[in-house]
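Note that this complex is displayed minus one protein chain, with the remaining chains in position.
Now for chain A:
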Amino acid sequence: MTAVDDKPTSTTSQIGVSRKRKEDRHLVTGRTTWVDNMILPGMVHLAILRSPMAHAKIASIDVSGARTAPGVLGAWSGRDFADVQGDLPCAWPVTPDMVNPGAPSLAVDQVNFAGDAVAVVAARTKGEAVDALEEIDVDYEPLPAVLDLEAALADGADLVHESAGTNKSYSWELDSAAAGSGGSVEDAARDAEVTVKRRFIQQRLSPGFMEPRSVVVQPADEAVTIWSSTQIPHILRTMLGLTLGIDEHKVRVVAPDVGGGFGGKITITPEEVIATLVARELGRPAKYTESRSESMSAAHHGRGQIQDLTITATRDGKVTGLDVHLIADMGAYLRLLTPGVPVLGAFMFPGIYKFPSYRFRCDGVFTTKVPTDAYRGAGRPEATFGIERIMDELAAELDMDPLELRRKNWITHEEFPFTTVAGLTYDSGNYEAATEKALELAGWEELKAEQARRRESNDPVQLGLGISTFTEMCGLAPSRVLGSLDYAAGGWESASVRVLPTGKVEVVTGISPHGQGHVTGFSQIVADRLGVPFEDVEIIHGDTQSSPKGLDTYGSRSLTVGGVAVVQAVDKVIEKARKIAAHMMEANEDDLEYADGKFSVAGAPSSSVPFGDIAFAVFSAHDLPEGMEPTLNSEATYDPGNFSFPHGTHLCAVEVDTETGHVAIRTYACVDDIGTPINPMLIDGQVHGGLAQGIAQALYEEAVYDDDGNLVTGSFVDYTLPTAADLPTFHTDRTVTPSTDNPLGVKGVGEAGTIASTPAVVNAVVDALRPLGINDITMPCTPERVWRAIQDHANGSEGAAR
């Protein structure tokens, strides 16, 4: 079946048009407002002393030497701020008995990872502040590093936080038998004709946003203004107020130009708290900008999981059960979303398949490493990797084509809406159509023929073909569901429209972009709905003073939640304008049609009132309907009833040199279904960037700690971000199955590429090596790992290479 659900589009529509970005001009000309560009009168510069050890007691710390160093205005250790700094917030206590030992911004008595902040210096220049760090004396009494997740859970393990009495933060479970959404995995295991068990490792990753994190804090009596390179100005405002005991209405947070986030700027950082404390202490503006090395060691990491999966099936390839046990690395502390990230994944392990039974158990574990938190996809890439890898292993076990196995088990187009064994209701989807299109785009049949030829001829360079058919949950919201998962906040989004006297429109959103192009996409939505020129719309965001209400940007929620809020706010304006137009035209408002920015009487299009005239009439307020307030402004808050579920089929062909272990991507083709496209150019951009990150997890990136807990990938020298030369040209296309849960039909696109690509690539690498008896390569599949797997196998050892 290749049918695609098409949404009719009007000829004048702005929707689906690749408008060039409004955002670009200042960025390509270098007229930018990165936080580190800011200079305020009297501003001091901060440098932070960080622990060189993974785990140690601070026996003594003396900052007095720094206080008298040239240019220094102050120096503080954690002990100086112990009573006022509070603990960094964790907004997601996933279980009532979750252990949270607290997370001070500056360590007081003990450091718990290499990079933990222990002291701060404020000086006239950054150089002077950095130099003065040398004058601080710290006496550390080393404690054992806690690095291995399983060892950390064993009886008698060394403890990260002695006072917690355990390294386990929580255990969280979802069992379809208990939840009533399916049968029991025990029964499935007992009756299974085929059982496949695998362990997959999700390595730790650095978000690697290109702009290092930076914060400037300006104090004024009781109030503070904070400019931060953050994804979450609104959440930061509330949380910082709570953490430091500052009244929320006295806190203003501004996120100006933000140079990438990918989840890496979604947490409340120690540095934001420290800069605020120092600024208030000195009564002067304070700036802290991290170095790249600090970013690698002290900005949170993503992923970090051991996944044990068991899948059961019948001989003819019907899956019967999926049992998942995760051990998730929390790192040393719980940051804003740390415990919730793996729990979010619980809902995505069953993927696009009809599992009769499912169980998910997760243990969150403390280690002496930098905390983990959200990273592009947050929980969903990990889950998608697990299910898409084990489906391939099951196919191998059944001697079945991996695509055939997927076809046998996926939810078919006619079956939507479909409630999964994890309890989610997928509103719409068409996996058949996306897959057909992707196979064609990739030239799959030719690739298969070439693979066969190379296998037959024993070509030292083998071709591997990998498939990933995925769905994800986007649009985080709904608040009710987030609440049922014990997340502290809601997921709604807010928008308001301000109509100016000349008919130009300002739209305020609670979304806070950092490269996604929301200003352009939202302008298109407004222009389309309101019938005004694209250029007449301004989007205001990222400042809690001008945009007081919102929940910011993460989880591909900007369009699906924020964009719909914009639509609702615009619709309110149109409804009020209709009353005014009726009054101006002396017509019945029910007889008025609104199209192309004009009201006209149905059937008599010659007499019409343009939107701009109504705006001016409201401004002058000389003749409005009796009792009507002279404003055309509106406000809306949207809380969706369901998540949205983008899906797609990603296909990857890799060439694996069996002599060197080198892996090169030969073809990457994907078809994503993200519902109604608003701006195809922006969509392709999001997909390309997502693919780069997902492929990088498969092949290049890994944050590595040595046996003492030192980060050995502490800079871009050792941590391999892919370059242009490492990546191929991607072949991307779309199918369109609109979401039935929102008026725009949109589903979200920011994370799709990252979620789907990692398993597609690893499946391809394993496929190339399967004839050699190899059934896994631990990520990243570096030449060394691949080569070793081949050697180990040749020398007679079995299975996965570690």
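In this text, contacts are C-beta pairs under 8 Å (C-beta built on N, C-alpha and C of every residue); 3 or more make two chains touch, one makes a residue touch a chain; residues count from 1.
Rule of thumb we're sticking to: contacts and distances are computed from a predicted model.
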| item | value |
| --- | --- |
| The complex's invisible chain, by UniProt name, from "Cytochrome aa3 subunit 3", "Carbon-monoxide dehydrogenase small subunit", "CRISPR-associated endoribonuclease Cas2" or "FAD-binding protein" | "Carbon-monoxide dehydrogenase small subunit" |
| Residue in contact with the excluded chain [from A:Ser291, A:Thr412 or A:Asn710] | A:Ser291 |
| Identified contact with the non-displayed chain, of A:Phe209, A:Trp227 or A:Phe347 | A:Phe209 |
| Selected from A:Gly16, A:Pro52, A:Gly65 or A:Gly260 as touching the chain missing from the view | A:Gly260 |
| Residue ranges of chain A at the interface with the undisplayed chain | 20-21, 23-25, 27-32, 34, 36-37, 39, 208-212, 257-262, 291-293, 514-517, 681-682, 684-686, 688-693, 715-717, 721, 723-725, 727, 729-730, 753 |
